[in-house]
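Apart from one protein chain that is not included, each protein chain of the complex appears where it belongs.
We call the chains A and B, going by the order they appear; numbering starts again at 1 in every chain.
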Amino acid sequence: MTQTVNNNRNSLGRRGRGVVGDRTFLIVSLIAGVLVLAILALILLTTLREAWPAFRYSGTDFVTSATWVPNDPDGDGPAKAQFGALAFIYGTVIVSIIALLFAVPISIGIALFLTELAPLRLRTPVVTVIDLLAAIPSVVFGLWGIIVVGPRLVPIYDWFHDVLGDVPVLGSVFGKPIASGRSFMTAGLIVAIMIVPIITSITREIFNTVPTEDKQAAFALGATRWEMIKGAVFPHSFGGMVGAVMLGMGRAMGETIAVALTMGAAVQIVPNVFASGNTLPAVIAQNWGDPGSELGRSALIACGVVLFGITILVNYGARIIVRRAEVRMKGAAV
Amino acid sequence: MTTFAPSAPARESVPDSLRRASLSRRRRLTDVVARSLIWLSLAVAVVPLGLVTYYVIAKGVHVMSWEFLTERIPRQAQTAGGGIGPAIIGTVVVTSVAALIAIPLGVLGAIYLNEYGRQSPLARTIRTMADVMTGVPSIMMGLFIFIAFVLLVGEKSGFAGSLALACLMLPVVIRTSEEMLRLVPDELRQASLALGARKWKTIVSVVLPAAISGITSGALLAIARAAGETAPILLVVGLVYRANWSLFGENTALPVQIYRNAQEPFETAVDRAWGAALTLVAIVLFTTLIGRFLANRFAIKER
Partner (left out) sequence: MNRNVLTRRSILVGVALATLAAAGCASKEPTTTPSGAANEFASLSGAVKASGASFPNAYYQKAIDEFLKVADNADVTYNSVGSGTGKKEFGQGLTDFAGSDSTVKDTDGVASGSFYYIPTVAAPITVSYNLSGVDSLKLSGTTVGSIFGRKITKWNDPAIVADNPGVTLPDKAITVVHRSDGSGTTNNFTKFLVAAGGPGWTLGSGDSVAWAADTQGGDKNTGVAQLVKQGDGAVGYVDFADATASGLKFASIKNKDGQFVAPSLDGATAALAGAEVKDDLTYNPINAAGAATYPITAPTYLLLKTTYTDAAKAKLVKGFVRWLLTDGQSFAASVNFAKLPADLQQMALSQLNKVQG
C-alpha cells in the first residue's frame, strides 16, 4: 500500500515554484521593510546636500547668531544676507518647554485616571475622547488658536503682566503681551493640547505594567490610593514616564502649522513669553513660497536639517528609554 | 469542613485602627486633593476638544452648503461665495494615492518584521527606526520630497504630495500592522504549514485574512492622519483654484486652504476657513471612528 504521496514535489520538496514564491515574497517584504531605513537615510542625505551651501556660507553663525536677513544685497540694505537661526532654535525650545509644562501633568493625570481611578464604564469614553483629540488636524487647532483663543488670552496675559510685572525675574518672563495674542505662550498652549494624547497613551502603557502585587501590597499596608500611586506606580514607571515626556517633546518641536499660525512670526530672543517669536519648522513653512534666492532656500532647508537632527536625537533617546523601561517592567512582572 | 455561621455584621467588629476615620487628616486630605486633581486633569483635557469642536461646528455650519462643497475657490480671498470644491478633490486624490502607495508597502514591511525577521538585528533596527520615523516632523517629508522629486521633475504636483504623505504613513502602517500580525495565533500558521502550504501562501491566505480587520483599522488611522497634514502639501503641491483630478500639475488640499484663509483679514475668507475645517474634521473624525470601531469589534483578543 505504498502510495506515492505526491509526484508533484511542490508541497514537500525543496525545489519548484513554491520555493521561488517564498524567496520572492521574502525579498519583496524585506525591501518594503528596509524602505524605512532607506527613506530616513535619504532624508538626511538629500537635505544635508541641499543645505550645505547655507552652512558653508554662515559657518557656525548658523546656530549661534540670531540675525536672519535673507536679502540679496540691495544697495542700502545690509551688506550681505545673514542666516542665523538661533532665534528659531530658541523659539522651538521655549515652545516645547511651555507645552510640556502644561501637557505632562495633564497627561499623567489622565493616565492615572484610566489605570487607577476610572470606573470601568468610563474608561472607553475617555479613551475615545483622547483619540479624537489626537485626530484633530493641527491646522484646525491653529485656526482656532489664531481666531478664537489668541485674542481672548490677551486679557489674561495682561493680568499676569500687571500682577507679576515688577517681580525681579518673573517680571521679564511675564512681560508686556503683544496685542494679537500670538506669542510663545499661546503657541505653547496649543501645542500642549496636541501632545497630550501621545504622552497619555505611552504613560498609560507604562502604568499598566506595574505589577498588581506591588499595588496590593501597598493597600495591604494601609496606603490611601494616592499613597499607593506614589509608592508603587511612580517608582516603577519613572523611566517610562521620562521616555513618554521626551516623545511628547519631540512631537512638540516638530509641530509646524499650529505654531506658524499662533506664534506671530518675529525673529528675536527675549525672555518674555507673551512676545512673539518663531520656530524652525514654522519659519520654513512661512518662507517656502518665496525664499528670496537659492541661498535663501538652502538656508531654510538647513533649518530643516537642524530640526531633523534635534528631533531624531530626542525621539531615538526616548524610544530607547521607553523600551528599556518596558522590558524591565515586563520582566519584573513575570 | 466546619460551617461558618456569620453572626453579627462584620462592621462592628472591625478594629479601630483599620477604619478610614483613623487615617490622619493630612493623609486623607492629600488623597482627596490628589484624586480631585486627577479628575480635574481629565476635565482640562476634555475642555479644549469640546471648545474646538464647538467652534468648528458653530462657525463652519454657517457657510456649509452643497455649493460650498462643489464650487471653485475664488481667486481673490475677499470675494464672497465660491467654495472649496477643488480642495476636497485635491485632498481625496492626494490622500488616496498616498494610501495606495503606503498601505501595501507598510503591510509587506510588517510581514517581513513579524514573519521573517522576528528578532534579528535587521528587524530590530527597522522596528526602532520605524518608531523614530513616526516622530519625524511632517515638514521634513515635504523638504525631502521637494528635493528628491519636485526639483528633479521640475514642477510641483499632487503626486509629490502623495509621496510625501506616503512617507508619513509608512511607519505608522508598519507598526500597527505588525502588532496585528503578532496577535494572530501561531497555531493557525502551523496548521497551514502542516497541510503543505508554502510560507508565503500561509501568510497570504491564512495570516493576513486573520489580521485584516486590525490592519484595516490601522490603515484608516494612518489615512486620517495623512488627510490632516498641511506642511508637506504646502511645500510640494502648489496652488490651484479649479479642480484638478489628475496627479500631474499643481493641486490644493483642504488643510492648505484652511492655513491660507486663516490669515486673511476678510470675513468671507475666515468663514471659508471654518467651513473647510468643518469638512476636514468631519472626514478625519469619520475615518478615525470607523478605524476604532473596526479595531474594537473585530480584534483578535489577546490570549
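Remarks
The rule we apply is simple: a contact is a pair of C-beta atoms (placed from the backbone, for glycine too) under 8 Å apart; a residue touches a chain by one contact, two chains touch by 3 or more.
Since we're looking at a predicted model, the values are computed, not measured.
Only one residue from A:Ile198, A:Ala275 or A:Val306 touches the chain missing from this view: A:Ala275. The chain omitted from view is touched by exactly one of A:Ser96, A:Thr186, A:Gln286 or A:Asn315, namely A:Gln286. Of the listed positions A:Ala32, A:Leu100, A:Ile136 or A:Ile178, the one in contact with the omitted chain in the full complex is A:Ile178. Although one chain is not drawn, its touching partners on subunit A can still be listed: residues 67-78, 82, 150-151, 176, 178-182, 264-268, 270, 275-276, 278, 286-287, 289-296.
Contacts to the hidden chain, counted on subunit B, fall at residues 75-78, 154-155, 238-240, 242-244, 246, 248-250, 263-266, 269.
Throughout what follows, only the chains that are shown with their structure count from here on.
Separation between the centroids of subunit A and subunit B, computed from CA atoms only, is 15 Å.
Across the complex, subunit A is touched by residues 18, 23, 27-28, 30-31, 34-35, 37-42, 44-46, 48-49, 51-52, 55-56, 105-106, 108-109, 111-113, 115-117, 122-123, 125-126, 128-133, 135-141, 143-144, 147-148, 167, 170-171, 174, 196-201, 203-204, 224-225, 227-231, 234-235, 255, 258-259, 262-263, 270, 273-274, 277, 280-281, 284-285, 288, 292 of subunit B. Taken in their complex, subunit A has these residues touching subunit B: 10-12, 18-19, 21-22, 24-26, 28-37, 39-40, 42-43, 46-47, 49-50, 105-110, 112-113, 117, 126, 128-133, 135-144, 146-148, 193, 196, 200, 222, 224-227, 229, 247, 250-251, 253-257, 260-261, 281, 284-285, 288, 301, 304, 307-308, 311-312, 314-316, 318-320, 323.
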